[in-house]
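One structure below.
All protein chains of the complex are present and in place, except for one that has been dropped.
Order of writing sets the labels: A, B and C. Residues in every chain begin at 1.
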Amino acid sequence: MTAVVALIVLLPFAAAVAGLLATRLGTRTERMAYRRAAWFAIAPGAASAALTVWLAVALAHGTGVSEGRFWSELLPGRVEGTLTVVETGSVPISLTLRADGLSVLAGILVVVVALAVQVYSVGYMRDEPRYPSYSAFVSLFTSAMLLVVYAGDLIVLYVGWEIMGLCSYLLIGHWWEDRANSRAAVKAFLVTRLGDVGFLFGIFVLGAAAGGFRIDDVLRADIPRGTLVAATLLLLAGVAGKSAQVPLQTWLPDAMAGPTPISALIHAATMVAAGIFVVARLYPAFLAAPPTLDVLGVVAAVGMLGAALAALAQDDLKRVLAYSTISQLAYMAAALAAGSDRAAMFHLVSHGAFKALLFLCAGLVIHHVGSNLISHMGGLRTALPVTFWTMTIGFAALAGLPPASGFFSKDAVISAIEHGTGPAQPFVYASALLTVGVTGAYAARAWLRTFFGPARIEPLPEPPPGVAHVFDGREAPPSMLWPAGVLAVPALLLGLAGPAAGVEVEWGPAAVSLAVALLGAGIVYALWRAAPEQDPARLLGPFRAPCERAFHVDAVYAALVVRPVLRLARGVVRADARVVDGAVRGSGRATLGLSGLVRLAQNGNAQLYVTGLLAGLVLIAVAAVVLT
Amino acid sequence: MSWLPIALVAVPLLGAVVSAVPAVRDRAVAWGIAVSGVVLVLAVALAAVFDHARPAGMQLQTDRPWIPGLGLRFHLGVDGVSLPLVVLTALLTFLCFVHLAGHPPAGGRPAALVVTLLVLEVGMIGTFLALDLLLFFVFFEVVLVPMYFVIALWGGAGRRAAAVKFILYTLLGSAVLLIGLLVVRTQAGTLDMVALAGRHGSGMARSAQILAFLAIGLGLAVKTPMWPLHTWLPDAHTEAPTVGSVLLAGVLLKMGSYGFARIAIPVLPEGAAALAPWLGAFAVAGIAYGSLACLAQRDLKRMIAYSSVGHMGFVLLGFASLTPVGLNGALFANVAHGLITGLLFFLAGAVKERYGTADMVRLGGGMLRRLPYIGSLLTFACVASLGLPGLAGFWGEMLALLGAFSPAAGLSRPLFLVFMAVGGLGTVLTAAYFLGMLSRVTHGRVVENVPAGPLEPPGPPVATAEGVREVLSEAGEGAEPVEPVATGAAVAALDREWAEQEIARASAVAADEGEAGATGAARAHGPGVADAAEVGRGRRPFGDVTVHELAAWLPLVALIVLFGLWPKALLAVTTPAVQSLLGSGVAP
Amino acid sequence: MHVVYPVVVSALLFSIGVYGVLARRNAILVLMSVELMLNAVNLNLVAFDVWLRDRLHGGQVLTLFVIVIAAAEVGLGLAIVLAVFRTRRTVDVDRLRALAEVVRAPDPGRPDGEGAS
């Protein structure tokens, strides 16, 4: 059984290696290399998906000790296999893979979205010269995410965790001709890397306390409360970095510089969800450290509201969705803080589905219009019918309107927050409700300004070499529409599957949140009806500018961290050249100076020399006589 | 089988002597490859015949009186600590010769370079095999003279000053080291490392141990290099030829850190315990200082040199923790740094050869478009060097930080936690400067079209406004505006010219090395392998990777990935050896 | 005869010779002072020869040898002084500065900044 899990993880890795090395072997034309790269990407992805489904079925029938976790009744089976134990001298690292209900749940989401994105990318990157390396990196990313999901050892999890960060760097910087994309990629990697350092130290604390890095050992070992709080807070740093939570969220909006399928896969469904997944994976440890959960709750509340307001004021469609992702992830974090990992995982899966759908549809719209900005869009309802309907489902799910899955999963989160205990609970609940309203508002705004209002399609200039080229009028090829369609199904129906997985709908809070969402949407609709060509975001009035700049958090970080470090670096180089190296060169010059002084005595006067000689002689004689 | 260590030292020596024969001199590089090949085979044989069941014990020992008068013995042997380093040395030297075959040294006189490198190899391998303090010191010194000549004769513009600073600085360090060794001899009465390590410092007064550790530590710290004693490294690297830089970074730095693992810590435990906090403080200062210095560097080779200061900081942090896991991390980081920085310097040399300069601002951008293979390999090497898990660089640093997390009993825990935190931030800074460099050199649009080869001075810099603005904005506020090298026609014309080159090169498709570097980016262009015809015009062809370069680099790439994905290969050998050295059979 | 007397006299003579060598400007006067020092030594030798009642008269024979050498030395000394006088037009010792070291500011660039002219 472990072999199956290993295969699921290794298949995309093999696809990546093959994609990188073998696409050009013996191919004459670009077309052949392109098609071979596509096959290298899609075939293993599909195989891995099939194996995941088979594993889910196997676990459903499996028998295992039910640890009372929320998925125990649905998928009671558990598989754990250790390949080898690496003796490091103190805490051993064991290369173990572990598949249980939680990881299969997340694994299905990853594999499905990855496959959809790979198929979608074949069309999206039509004759892009660097498609083979792009598709290889997406496969590498998928295998890294699967390694995180199926890791049984914290260090193995950390390896997958960091490789994901690298792939996001490589894919965000895919169009590196334009230095802005390259800078966005570097920023994404560095911010997540900063979080990962905290994550690694958290793993150290847990590993040292438990005597081993295996997740089972960590969860079973009785670790003193103080150490646990310290460890979980450090892990929280990594989670904040990866899931773009408040202190380290500035990289996600800039990550939109990458191709849209990447945003769909990495920055909507999988990587950003990895943080929430890790908290769910180590949930018993987090439950035993309430202060950490309170911190998580407060951070989530702040992030939720701030991101939603920022999304309302954005003009770039992809940045709207990016801020919306930050906000929805904050929801999941709030659910975890409130004590219900069931609601968080349910919202994670449904959000993964409808947010990926939204990004893919955004890709279709951008493909059609040739620009990301909402102000360039309008009246696309007739031009892109399929995209219109799938995107409507997406926005409905995002806003939390009944038939869509968003309604059920967000309601689960809201009720979890309501039942939560802990000092910050009322603040978190209030912020959650407010955010539901604002979410409804920005979803409606984006939906109306994209598909309704006057059609503003004028021939746009040929895009610079970095932007995907434009289709002339016709909607995207079927290879791009099918993945959107496939993802629309779970976005719509996943909610109904909720009750089957033990997530009952509490109609009280659900009704309240629905009302608030409709209120937000209604206000925006009214403003839009009044003046279709103007931006409904004017309701923010004076707050619009700070919201658009995401409360200048980026500028603050640049001023407080980036520039001082660069200035310090230049200072260090100057100090190194002048002080440390100066000391070395100075010692050389000092000896030369000294020799200069001694040389002054050589003025050529032989008598002076003889005087010195005899004086020395006399001194030696005196010394000999006196001392001996 | 105990003749193997002697053969490992004797073969390069004989090779060097024989290569002076005129018949051999005109095919010197081929001879060099043959000799270093034999040494590599011997090293691999050594690894094969090594008894992996008990890597802690000293194996294949030969112990003969050398200078009876002084009580010096010719004592060679190998154990878990020195085995990986010996194989690394043999491999790197062999790859350097392979690289030399395709790229003759700029300063000419290849025969003399071959002799120098072979003598260098004798010194390096001897240092790792020596088990007698003075024998270790002799080999430690033998390495200096050839490296001085490599830098002084085949170096870059300011080579004389750099060579003189290198040899004077290191000699001063070695003098202090000798004093330390003599203190140990007088206190302990014997020079045999195995016996000394076995005693774990009993029979030596605590103050004598501290003094000896201070002296030996300073001597080794100059070589490692530790933070305040590092200023010879950037100059030596900037001026050394590619081959010299690879060996200097790949092996010479390891001799310093190997000294800590073999002599300083096992023989003088109380001295080590007393001075470990200082060693840790300087190591961590080195990490932060090295990474910050790299952030503001403009010369590629100088930046890689400072990154070596940073990485060796991790090695020293591992040693400072005095725990088996710390030492494990240090030794693993040693080998990993040797492989990765060796590859980085090969690439930097290749870039300097093609662009004629290593100054990042004058390189302009867009290397992934001009040289797809070299660009992707440079990306791979940088990613490996910033310590990405899954590649060799990560495990060494992680284990060193883990060692600092729980230091040896006598050391103050909060102090080492601070060291661990600063080391962690150091990894972020490392990632910052490597990715900054990649973004500046490999990404962006190609600014100039005709690279000024090292032979001809850079042409009149006629810059297109847009190209210069982009370079200057990219150069950061501090750097003074410098014209990129011979910026030539506007970007549009550039693309047309680049296309013609494209067609010319597509015709020269070489089937066998079609497959590119490993997980690099852009496989955009045909397998552009430069044809030798262009060399005739006296200027390096601006083509992409040549056969010899690939042959020299792929083993390094393969080993980096292997040790990254399977760290057990190294740790299985070093863990028992380290535990026996620290005298703690069981983990603390 | 107390040996102290001749020895003290020779010591005084020797010191006066030293003063002459170091203070006098003219080369010939320096030569004279050297002669004085040699005579002091001779006196010492004879005094001790007598005091030791050496039957082989080592002291006195050595004095003879010293006298001979001194004669040869003065001959050569004067030949040199004449040669110097012929070329430099002066025999003043402190004006013959050919051995002087040309002292420049140490050139920082050259590690082995050689200063000798």
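The rule is short, and it goes like this: contacts are C-beta pairs under 8 Å (C-beta built on N, C-alpha and C of every residue); 3 or more make two chains touch, one makes a residue touch a chain.
Just so it is clear, contacts and distances are computed from a predicted model.
Taken from the listed names "Propanediol dehydratase medium subunit", "Amino acid/amide ABC transporter membrane protein 2 (HAAT family)", "NADH-quinone oxidoreductase subunit J" or "Multiple resistance and pH regulation protein F", the protein name that UniProt assigns to the chain not shown is "NADH-quinone oxidoreductase subunit J". Taking the complete complex into account, the chain left out of view touches A, C.
On the side of chain A, the interface with the absent chain consists of residues 605, 607-608, 611, 614-615, 618, 621-622, 625, using the contact rule stated above. Chain C meets the missing chain through residues 1-9, 11-26, 28-29, 31-33, 35-36, 39, 42-43, 46-47, 49-53, 55-58, 60-61, 63-65, 67-76, 78-83, 85-86, 91-94.
Here is the rule we go by: only the chains that are shown with their structure count from here on.
Here B is the chain whose Cα centre lies closest to the centre of all protein Cα atoms.
Note on chain placement: the centre of chain B and the centre of chain C lie 64 Å apart, centres being C-alpha means. Taking each chain's centre as the mean of its C-alpha atoms, chain A lies 93 Å from chain C.
Within chain A, no positions touching two or more other chains are listed. In chain C, the residues that reach two or more other chains under the touch definition are 111. Residue ranges on chain B touching chain A, taken from their complex, read 165, 169, 228, 230-232, 289, 292-297, 323-328, 365-366, 368-369, 383, 388-390, 394, 398-399, 401-403, 405-406, 420-421, 424-425, 427-429, 431-432, 435-436, 439, 442-445, 470, 474, 476-478, 511, 514-516, 518-524, 526-527, 567-568, 571-572, 575, 578-579, 587-588. Residue ranges on chain A touching chain C, taken from their complex, read 585, 588-589, 592-593, 595-596, 599-600, 602-607, 610-611, 614.
Residue ranges of chain C in contact with chain A, taken from their complex: 18, 21-22, 93-94, 96-101, 103, 105-106, 108, 111, 113, 115.
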